[in-house]
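With one protein chain held back, the other chains of the complex are shown just where they sit.
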Amino acid sequence: MADKGKRLPLLIVIVLGTVFVVQYFVPSRPSQGLYRQALRWSIVMGLPAIVIAIDSLVRHHAARIRRRQAGWGDSLVYLGAALLMAAAGLAGGVGEGSLFMRLFTYAMAPMQATVFSLLAFYMTSAAYRSFRARSAEATLLLASAFILMLGLIPLGAAIWRGIPAVSEWLLLVPNMAAKRGLGFGIGLGIVATALKIILGVERSWMGGS
Amino acid sequence: MSTDPWIWLSAILTLFILSFLYRDNPLYRFAEHLFTGLAVGYLVAVYWFDWVKPYGVDGIFGARDWALLIPLAIGTLYLARFVPRLRHLMLVPIAIDLGFSLGNSLPRSFEYGIIKQMQGCLLQPAMLRHPFDPYGGLAVGLLTLAGVVCTISYFYFSREHKGLLRYGGQVGIWFVMVGFGASFGYSVMARVSLLISRVQFLLTDWIHIIK
Partner (left out) sequence: MGWLEKLGAIDRRIIYLLLALAVTLPLVFPFALRQHVDRSTRGVFEAVDRIPAGGPALLISFDYPPDLGAELDPMALTVLRHCFARGVRVVGLSLVPTGAAVGERIMRTAAAEYGRRYGTDYCYFGYRPNAAVIMQSIGVNAKDALPADNQGTPYDSIPLMRTVRNYDDVALIFNIAGSGTVSGWVTYAGGPFRVAVAAGVASVMAPDFIPYLQTGQLVGQLGGMKGAAEYEQLVADRGYAPSRGTASRAMNAITATHLLVMALIVIGNAAFFAARSRRRRPHPAEAGR
């Protein structure tokens, strides 16, 4: 049985969930008014949650500096950079030519892009070491990958004019069928979970089991 | 070579990150924490200018739309998280958000994510006009239908894979493998594209080898 403090949230989910499912099928003026108001309210209601988001991003590093734990120097860089960027944006604005925009363009964006570009090296090395035609299924995967990789580059058509067409067909027909099949599984899973929450069967979102 | 200090900053930070390819080192760790810190500061400024100001400060107080104080007050209950005795109150805004978003998304996801996709599997009379058209013909329609059904049957675990279900699942895994192969082909392009852009930056904007 639900704790006392959990009864109200449970009731809210059941009522609101049901109301907004019904609202979709009743396109009357009051229903549309309710829909519009709910959309506006939900943006405003999320505002205070920003504090929680920022707190969770900062708390761990602040504690590490306070306790002089291993790596506190890294945390100092982290918090210093956060303060610098936030101050640059809040004081100088976020428009073109501002310090904020320069820090974004010349420091944050290139570093983020470079971190992910490292994956190119690891992926190439992994493909060389692990991509083996050990079974019929793995061979099919390998063949499909080869045709696609050739079809994606202009040289594919230079080798044989049919390669881009075959590659496009693989993507638009068998790949589509597989992705749609997977999509049905995921979609029905989401719908089932949503229904369980609305009907009060699934309650783990309130914490506990 | 560039004389712009911002370009130099960008190039040096790029090289700091690339140094990880050799091994983990202090230069990489410095760049890593600098980047994550900047990202947090970025969020603070963007949230202020694109969320708090237009919808909160201007939207409520500037436009004198006092009714919006109600959702703001409810949202403030999120902060009960910081007061152990009142912690349970934070479930109220979560419940409102969850109830609205689930009720709102359920019929739409069902109609446009599932029903519409089922319609895409249907065989239509128009397919008979050019039965062997590689994209819109009857043969491809049947292949698509078979592919979808077999893929689902491969992931159907509520019954033992025997008889028809076993064969269906076997065909299904072939379709899935073709799909994964396609994903791999595209993944190679994705990862390499990121590297190309960094090399392009170093060679073009920094050391001016490429004009």
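The first chain written gets the first letter, and so on, giving A and B; residue counts start at 1 in each chain.
By definition in this document, contacts are C-beta pairs under 8 Å (C-beta built on N, C-alpha and C of every residue); 3 or more make two chains touch, one makes a residue touch a chain.
As the structure is a computational prediction, the values presented were derived from the model and not from experiment.
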| item | value |
| --- | --- |
| Contacting the left-out chain in the complete assembly, out of B:Y47, B:Y78 or B:W174 | B:Y47 |
| Contact residue for the chain not shown (choose from A:V51, A:L172 or A:L195) | A:L172 |
| Touch with the omitted chain, as defined above, among B:G37, B:G103 or B:G179 | B:G179 |
| Residue among A:L150, A:V191 or A:M206 touching the omitted chain | A:L150 |
| From B:S19, B:T76, B:Q170 or B:S187, residue that would touch the chain that is not displayed | B:S187 |
| For subunit B, residues in touch with the removed chain | 21, 39, 42-43, 46-47, 49-51, 53-55, 58-59, 63, 101, 104-105, 108-109, 111-113, 116-117, 119-120, 135, 144, 179, 182-183, 186-190, 192-200, 203, 209-210 |
| Interface with the undisplayed chain - residues on subunit A | 32, 35-36, 39-40, 42-43, 46, 94-96, 101, 104-105, 108-109, 112-113, 115-117, 120-121, 124-125, 127-129, 131-133, 142, 146, 149-158, 164-165, 168, 171-172, 175-176, 179-180, 183 |
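Just so we're on the same page, only the chains that are shown with their structure count from here on.
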| item | value |
| --- | --- |
| Rounded Å distance between subunit A and subunit B, as computed from the means of their C-alpha atoms | 4 |
| Residue ranges of subunit A in contact with subunit B within the complex | 3, 5-6, 8-10, 12-21, 23-25, 38, 40-55, 57-58, 74-75, 77-90, 93-94, 100, 102-108, 110-121, 123, 127, 137-138, 140-149, 151-152, 169-185, 187-188, 190-191, 194-195, 197-198, 205-207 |
| Complex interface listing, subunit B residues touching subunit A | 6-7, 9-10, 13-14, 17-18, 20-21, 29-49, 51-52, 55-56, 59-60, 68, 70-72, 74-79, 81-82, 88, 91-110, 113-114, 117, 120-121, 134-135, 140, 143-152, 154-155, 172-182, 184-189, 191-192, 194-195, 197-198, 201 |
